[in-house]
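Note sheet for the following structure.
One chain of protein is taken out of this complex; the other chains stay put.
Read from first to last, the chains carry the letters A and B; within each, the first residue is number 1.
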Amino acid sequence: MKFLLVEDNIELAEALLQRLRFDGHVIDHADKIEDAIAFSEAGEYDLILLDIMLPDGDGRDFLKKHRAAQNDTPIIILTARSQVSDRISMLDLGADDYVTKPFDHAELEARCRAVLRRRSGAAQTVTRLGDVAFDPVAGVLTIAGDSVRLRNRELRLLELFINAPGQLFSKQKLVDRLFSYDDDVSDNAIEVYVGRLRKHLERSSLRIRTARGLGYSLEHE
Amino acid sequence: MRYLISLVLSFWAALASAQNWEARALFGDPDAAQVLKVISSTDIDLFSSVAESFVAGREGVSVDYYVAGTADLDRILRQSPEKFDVAISSAMDLQFKLANDGFARVLEGIDYPAWAEWRRSVFAFTSEPAAIVVNRAAFAESGAPQTRQALIRALRETPERFRGKVGTYDVRQSGLGYLFATQDARTSETFWRLAEVMGNLDARLYCCSGDMIEDVAAGRLLVAYNVLGSYAQAREDLSDQIEIILPIDFQTVMMRTALVSARGPNPIVARDFMEHLLTLRDTTPTSAPALPMLDLDKPASEQSTIQLEPALLTYLDRLKAQRFLQEWADAIIQ
Partner (left out) sequence: MNDVVRSSASLRRRLTVVLIGGAAVLALVLYFGVRLYATQIAQQGQDNILKASVTTILDTAVIRDGTLEIDFPYAALAMLNTASDDRVFYAILQDGALVSGYDGLPQRDTAGSDAASWSAAYEGAEVRLTTAGRRLFTTDRETGITVTVAQTQDALSVTLAQISRNVALFGSGFFLLATALSFWATASTIGPLKRLTQSVTRRGPQDLSPVTKPVPAEMVPLVASLNSLMGRLEQSLTRSEDFIAEAAHRVRTPLATVRSHAETTLHRVDKEENRIALRAMIRAIDESSRAAGQLLDHAMTTFRADHLDRQEINLSELVADLVNRLEPVAEMKDIALVLDAQRRVDVSADPILVQNAIRNLIDNALKYSPAESDIKIIVAHTDHAFVSICDAGPGFPPDQMAGLVHRFARGKNAKGITGSGLGLTIAHDVAEAHNGSLHLSNRAGGGACVTLSL
């Protein structure tokens, strides 16, 4: 997916860029509105992440101009303001959703997914591997024509694996990905979800291999 | 002068301690509990119907009716106001002064036109003109004079015929006579000329209209001047012998008045009597001779009677009276 991140806070931007690129997305970064305009005019994006407080103006002005130019790229706003009144005004201006800083990446991810699901509906986002077709936006796993809707954690797990086939993920990494920092997570919890995923993939050509003491990886047979 | 006379008379009356009444009558039950004392100058004949109709409807009430001359009446009432309840007189000026001097009781609540009463104490109830009464036979040919001027001419033309045969009131004695004379004199100079003419003819002086009328009827007088026309009219029996002339040059009309004595003994019955007298027009006329009642419906502007007003005091003034009587005496007594 192609993202445009408009954020002037370097550390925050870096972390986001890293995370999203790790997930296999393409991201452009602008730290000023004028750059953002330039970027958005130059290329098509699947999603724009827009900060409000920018050095050369208010992000909402970009939003207004963007929408006025009949550009309907989904936009999620990153803001430190959380008042309901703010939210309403932002949605009125044309934003699709917003997250409050500091935000959980998992939440951002979930919101991106939700926004995209609402918007596209088409299956451009399908990833294929072997006889498996996986639509991360819709959260649908299709094995040889049979579709199954995955639970959130299962789908996030699969998304992680399927974007990096053969890569070894440690249990900790998986815990980081799947669970919020609130949860008290036991090691067994990972096993439960891996097990479930294994079950789904039984009839496919994909397998999740356990590397004892090291982690898991998705193998294509 | 007149006051002087009155003074002498009253003094004499007091000495005499017995009043010489012209007439007296009692109407109603002699033993009645309430006796209304009425002093009046009206002849009993002409007032009896009023008195009788009053006592007829009232049990225990009688009317003691005293007749006196107008001057005497005034004097008597001033002297002993507590002895009489009602005073009825034809001398408007004397009645007026009685009321002005506080001898009359104010009667509230009697519905009467303002011009026919003064201060709700003196009430007029008749309208009686001064007339010239002549012997019918004497003027059968020439026709009776209709104005004072005509009378003067008639008297001057044949003085011998009328010598000693003309008469009028002795204004020194009669209050009504004085009233008529002064009102005449006020109205026209003709009065003085007539007085002179009559004086030249040895005019005879009378106290009362009744006497004058009878003498004219009998022929002892041929002309009586300023006679009470109502009295003359009342004598229907003499209508063939006398002719009553209401002079057309001007008329002097007096109103007979009644008042309640302020200190009278029976104020309630007195008021009742006044109301009866004043509303008499409602009753059907009796066969008895009566006085010509006042037309109460006539508005004040059409009244030709002598007015009940303070000016009536004028000729009662001592100086003025003195002067008038002097002049009158000079004219008529020669």
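To be clear about the criterion, a residue touches a chain if its C-beta (ideal position, glycine included) is under 8 Å from a C-beta of that chain, and two chains touch if they have at least 3 such contacts.
Owing to the predicted nature of the structure, the values given are computational and were not obtained by experimental measurement.
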Missing-chain contact, candidates A:Ser147, A:Gln167 or A:Ser180, resolves to A:Ser180
Answer key for A:Pro55, A:Pro102 or A:Gly213 versus the chain not shown reads A:Pro102
Absent-chain interface residues of chain B come out as 100-102, 114, 118-120, 186, 307, 309-311, 313-314, 317-320, 323
Residue positions on chain A contacting the omitted chain are 9, 11-12, 14-16, 18-19, 53, 80-86, 88, 97, 100-107, 110-111, 113-114, 151-153, 170, 172-173, 176, 180-182, 184
